[in-house]
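Excluded from the complex is one protein chain; the other protein chains are retained at their positions.
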Amino acid sequence: MERKTLLTDCPDAQGLIATITNICYKHQLNIIHNREYVDNVTGQFYMRTELEGIFNDHTLLLDLDHALPPGSQRQLISSRRKRVVIMVTKESHCLGDILMKAYDGSLEIDIAAVVGNYDKLQHLTERFDIPFHYVSHEGLSREEHEQAMLKAIQSHQPDYIILAKYMRVLTPDFVAQYPHRIINIHHSFLPAFIGARPYHQAFERGVKIIGATAHFVTNDLDEGPIIGQDVIHVDHSFSAQDMAKAGRDVEKSVLSQAIESVTEDRVFVHGNKTVIL
Amino acid sequence: MERKTLLTDCPDAQGLIATITNICYKHQLNIIHNREYVDNVTGQFYMRTELEGIFNDHTLLLDLDHALPPGSQRQLISSRRKRVVIMVTKESHCLGDILMKAYDGSLEIDIAAVVGNYDKLQHLTERFDIPFHYVSHEGLSREEHEQAMLKAIQSHQPDYIILAKYMRVLTPDFVAQYPHRIINIHHSFLPAFIGARPYHQAFERGVKIIGATAHFVTNDLDEGPIIGQDVIHVDHSFSAQDMAKAGRDVEKSVLSQAIESVTEDRVFVHGNKTVIL
Amino acid sequence: MERKTLLTDCPDAQGLIATITNICYKHQLNIIHNREYVDNVTGQFYMRTELEGIFNDHTLLLDLDHALPPGSQRQLISSRRKRVVIMVTKESHCLGDILMKAYDGSLEIDIAAVVGNYDKLQHLTERFDIPFHYVSHEGLSREEHEQAMLKAIQSHQPDYIILAKYMRVLTPDFVAQYPHRIINIHHSFLPAFIGARPYHQAFERGVKIIGATAHFVTNDLDEGPIIGQDVIHVDHSFSAQDMAKAGRDVEKSVLSQAIESVTEDRVFVHGNKTVIL
Partner (left out) sequence: MERKTLLTDCPDAQGLIATITNICYKHQLNIIHNREYVDNVTGQFYMRTELEGIFNDHTLLLDLDHALPPGSQRQLISSRRKRVVIMVTKESHCLGDILMKAYDGSLEIDIAAVVGNYDKLQHLTERFDIPFHYVSHEGLSREEHEQAMLKAIQSHQPDYIILAKYMRVLTPDFVAQYPHRIINIHHSFLPAFIGARPYHQAFERGVKIIGATAHFVTNDLDEGPIIGQDVIHVDHSFSAQDMAKAGRDVEKSVLSQAIESVTEDRVFVHGNKTVIL
């Protein structure tokens, strides 16, 4: 008995749930969990079905292809753990949280490597027996640095790249290598405080909440599809530094929740939005 | 085109989703929303399906009865607004919140009447053009009083009874008239602080959170199936009175959320627990 | 025995708490609650002191004026209930919440009147025996309409004006009449989604939280000092209309919390920020 996840993303039509669940039933696959959603604005249908049984992937997908409307996408995913590479700069809290959660099983991922443009987090990473690649940007052009980073990353063949407070903007060339597979944590409740120093912006504005946003990286800075967001309350007594310190916990929880959703194959991307089933 | 909700509650078996959605498809009913859940401990399957189309209730239910396993329960519910009667004593905040939310459409219910063992809330009720029955308990035995309350309630043929801070314990005879149809709000995060004066109990214990619990009323005081719960943070500076005042908002939101879930036919009861789809 | 609140807002200096509390002590006034705050960036000191005793306002303030540094502001406020006028357009939920909370004592304010540019909420207002002024903007210039609104408002001599979903922008002339005395509720977590139709903007961006912000009105649209903010979680299934409906509760709670803070004399304004003690 195996477990796999079937993802369907297609134009809405009558009887889709019946069609898909029937095919699964005929294949003697048991449905463990099922969620579906129809976006009434775009007319798109999304379904995520966790299946258990003995799989004949080829005929199952063939049956689906015959039954689903034109323009449908479907994927049958083995529920193996995902491989990730983490990119960092100097701040340790997000990296530390992911390392610890992978260590104790709270996050069911394999961290293939950590890549940093500073070596500050090398020691922490290696305490968890994970390789750290130090790729300094000093003396390199942006493109040269990214090529060096990419080389280090690609050697690990990651499913996803996690920017755990990586403080440099990625070029379109880099992003194009991993479409909807790079997850960033931005330290504000987007779309407020896009760009640099969001806590300073928040302090200047006198807000009473600060937050964090996990999103897929696209070519528009801090404009990619949002995966998760949360906030905490602050008051007048918080300096920008206090906000940054208080914000660590919400950055960590939003990022690790997003990693969990993505690596459990729950996140569909449509245009600039996510559907999470 | 009509909308109805199909509720299925049956022993789990392979192919149930396919079976049910196929029957809906053959009846040319469109699935607007669908949620299902299998309780792996009890082996029970729950499914809530919002359907749109032209209904032949009789043949649809017949088809389901032929297809579902023995011991199945299924209901096809017209999505009309539910009628409720609200029971109160003296505190106005929960009643006021429900009156206002029904008034502005936030709660899609019809309040048939309010019944109180004091007349303190009569004026507020009548401001909203809703009949108020004042049934004093003075000089009556518990049974006599309940019979008088029941008489007032039954004349309105409610789908549900809402105890909006009704401060008397109901007898088994009363409860038996409305099984899983009486919703109470208790002002603590049950099972902590069962019974009288929970805010005083909370104050004595020195807790840092206070809460509220909405539950169906059964014969065991404050032990019925929980529909919803929430808490707010308090600190050392809160007296029991401060807690009671601060708790109003969470009592209101928990109760009105529970009313919404129940009157939208989202709540299944199994043993002493609820499944909310 | 009376209760009054002393507010001090002055340049920071050594010994200010000792100085102020000494003067109170010499006046045989008992300190019921005290909070102070120093803004280390601006070097400003804020203190709010609830006092109980027999007051000689004149000599108390004279003593303070002698002792406090140049440029100090101090106010001794009788703890009487504040008078408010509420401005509305068509949406009932914020008005209804304030009416009910004033009715049951959760908000200790006197609602002198409600003024609307539509008459849709007249009936609701009058159910609570509060006068409603219907001042249509039809056929009037913005200035003419505001003059008519102002006339209706001024006749009630309010301490504060509450914009409970009043959907027109106020002119600088209007705002100048009530500096830091007009409280608005904006249905987004500012500074995100300034201006019109914030829920539509939120829907387009695909955010996972929506929120509300209470702020003092200044001449910069949605840019005034923030009093309070909160958010709720949403997901992909929320249309803009669903967000608007779900947002009602957070709009209500943020606005009523802000009204409570302001009318309890807890809110200091400095530049574009608030200090809430």
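Note that the chains take the letters A, B and C in the order they are written out, and that residue 1 is the start of every chain.
In this section, a residue touches a chain if its C-beta (ideal position, glycine included) is under 8 Å from a C-beta of that chain, and two chains touch if they have at least 3 such contacts.
Because the structure is a prediction, the values reported are computed rather than measured.
Of the candidate positions A:G15, A:G53, A:G96 or A:P198, contact with the hidden chain is made by A:G96.
Interface note: of B:C10, B:L64, B:I226 or B:V262, the residue touching the hidden chain in the full complex is B:I226. Here one chain is not drawn; of C:L7, C:C24, C:V250 or C:V275, the residue touching it is C:C24. Chain A residues in contact with the hidden partner, per the touch definition given at the top, are 92-93, 96-97, 100, 103-104, 106, 124, 127-128, 245, 248-249, 253.
The chain not displayed touches chain C at residues 14-15, 17-18, 21-22, 24-25, 28, 30-31, 34-36. Residue-level contact of chain B with the missing chain is found at 37, 39-41, 189-193, 205-209, 211, 225-231, 233, 235-237, 239, 272-276.
Rule of thumb we're sticking to: only the chains that are shown with their structure count from here on.
Between the CA-based centres of chain A and chain C the separation comes to 40 Å, rounded to the whole angstrom. Shared interface positions of chain C, i.e. residues touching 2 or more other chains, are not present.
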